[in-house]
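The chains shown are only part of the set, and none of them has been moved.
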Amino acid sequence: MNISLQELATLLEGKITHGDPYLLVTGFGSIQEAEPGHITFLGNPRYAPALKKSRASVLLTGEDFQDIPESMAVIRVANPTLQFSIVIQKFGPPKREIQTGVHPTAVISETAKLNPERVYIGPHVVIEDDVEIGDGTAIYAGSFIGHGSRLGEGCLLHAHAVIKDRCILGDRVIIHSGAMIGTDGFGYEFSNGRHLKIDQVGIVQLDDDVEVGSCTTIDRARFGRTWIGEGSKIDNLVQIAHNVITGKHCLIVSQVGISGSTRLGDYVTMAGQVGVAGHLKIGDKITVMAKSGITKDLSESGVYTGYPAKPLMEGRRALTYPGRVPEILDRLKAMEKRVQELEARLGAGQEA
Amino acid sequence: MNISLQELATLLEGKITHGDPYLLVTGFGSIQEAEPGHITFLGNPRYAPALKKSRASVLLTGEDFQDIPESMAVIRVANPTLQFSIVIQKFGPPKREIQTGVHPTAVISETAKLNPERVYIGPHVVIEDDVEIGDGTAIYAGSFIGHGSRLGEGCLLHAHAVIKDRCILGDRVIIHSGAMIGTDGFGYEFSNGRHLKIDQVGIVQLDDDVEVGSCTTIDRARFGRTWIGEGSKIDNLVQIAHNVITGKHCLIVSQVGISGSTRLGDYVTMAGQVGVAGHLKIGDKITVMAKSGITKDLSESGVYTGYPAKPLMEGRRALTYPGRVPEILDRLKAMEKRVQELEARLGAGQEA
């Protein structure tokens, strides 16, 4: 990286409000890790105090932020977090080009349909019978695609992704390492003191632009399909049970668990460690705060929190209720004393 | 699928209470996905409203359920959810027959004991020294069996299952993709400012008919064994720590964590995201509701909820306590005012 402050400002569509336009910018880094000559950025004001100790020479920040060390040149943009991505993309580690070709150690069924010049199949990948793989899709080392599954174009399966049989992936779907798509739902019938397995013969369908994090498990439907809508993004270690359906453009953060047959609308966000009971309907544009538990249908769009989850204000207030108990006990004790005194005086009055 | 309503009723041991016995049933599907000519089922009354919009031609339901669209033929059985499994098994996607044979890319120790004509070993499977594998067992692509482990008959290890060394699996055990059996327990001794690893030399034993979900981790015992009793079923992403022992026929739902050396009785059910502290004893026939935390022994059979977990009624009531606080504050304020008035009047009285 070797670019003048002026050129950088132009690249980022920003305005230099401080510093020499001819200053040479030689690298980039976080506020803590940037070195002299580097550009850093401040999007979240939480990090303002750290700025004072930063060795960065240039700060990319928003239009209003003040309180910047005199020694730092300043470029201002509307969204510094987003614009910094341009620096990373242009000057960061080169993106590995998606390779094509099939590694000789891959085991691919003769009935699989794929164009070996237009896909990449890495070492030790296993592709079973009747699989179809679209052009531009890359399947990295050790991944497994079960029989009859269909992957669209431009998908990316990181090393050790597992897609069980008959699942359907749209275009540009990303599956991270250790994600398990299409394993059996957890369904049993209790009979004569034993749990008898209920066959899980449905599938998982992931629509275009879905991304699934590491060690996330998405169970196949009992029958029909478990279905993740277009553009939805799922983080690591999430559990999606059988027959769950999510709408489009949902965000499901790490360690969330969604129980069987629950349906989410579009633009639903579930923060970390949320749990959702089964057979519920969660409407569009609903956000649930971290660690909440959802036990009933939610239809009004908005933010919910707590267990059981309530609308944000009510839920937050409810969080404070137990904290009022010591005050209540004090006031109650004081009143009991005052009433006792009143009774004593009145009793005395009666005697008089 | 092409079967008359009458034949279908006979197959399901049910009774036609509405519709033409000669009606041809051509498929099956969920209430939402069924098409004209299809049979669907209603087990859970929650879905009754959806029934009105269903395009299914036949409904399989319980003996009492009313409120069925006039256009639908009706077959009634005692347990529609269970009987619908017969439809799925007979008319759903054909079950893949368990193959036999050993894939040439599998790496199998010469000291492993197995009958290659009676087991299936998939591509890229690794089987270390002294492993024993019973007849009828199938080990799918990429799975790993550590040295000295013993698997019974009729087991099913899905792609990418990992069994570390010296573990013991009974008959008909099912291990799903990404489950990790027999990894080290989390044990350290703190000494001179460092955590020193305590060797974990025990094993994991899974008795007959145990099923273990995807990305579930079951740690080997420090010494002795971590032990899952016959017929117990464990969902995805569950953590079973070292030296845990579960009884028979337990159900451990997704994202539950059970800490070291805790023992569960028979027929224990833990719903999703429950946490259990270490060194506890949980008695037989105990059910713990989702997200609860167990910090003490539980001996009475029954349902528990909350954190710390309490018997259901107490636990549920306790959940409502914080919600009473606003009412309490109102009543307290009203009383304080009344007492003040009494005091004022009485004070006035005294002055008089």
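Observations on the structure shown:
Going by the order they are written in, the chains are A and B; count residues from 1 in each one.
Heads up, the rule we're going with is that a residue touches a chain if its C-beta (ideal position, glycine included) is under 8 Å from a C-beta of that chain, and two chains touch if they have at least 3 such contacts.
Since the structure is predicted, the reported quantities are computational estimates derived from the model, not experimental observations.
Shown chains number 2; the total number of identical copies in the complete complex of this file is 3.
Throughout what follows, only the chains that are shown with their structure count from here on.
Those residues of chain B lying in contact with chain A across their complex are 28-30, 32-33, 44, 46-47, 79, 81-82, 85, 88-89, 92-93, 95-96, 103, 105, 122-124, 141-142, 158-160, 174, 176-178, 209, 211, 213-215, 231, 233, 235-237, 249, 251, 253-255, 272-273, 290-291, 319, 321-323, 325-326, 328-329, 332, 335-336, 339, 342-343, 346, 349-350.
Chain contact summary for the complex, chain A toward chain B: residues 105, 107, 124, 126, 142, 144, 146-147, 160, 162, 164-166, 178, 180, 183-184, 186, 188-189, 193-195, 197-199, 201, 215, 217, 219, 222-224, 237, 239, 241, 243, 255, 257, 259, 273, 275, 277, 279, 293, 307-308, 318, 321-322, 324-325, 328, 331-332, 335, 338-339, 342, 345-346, 349.
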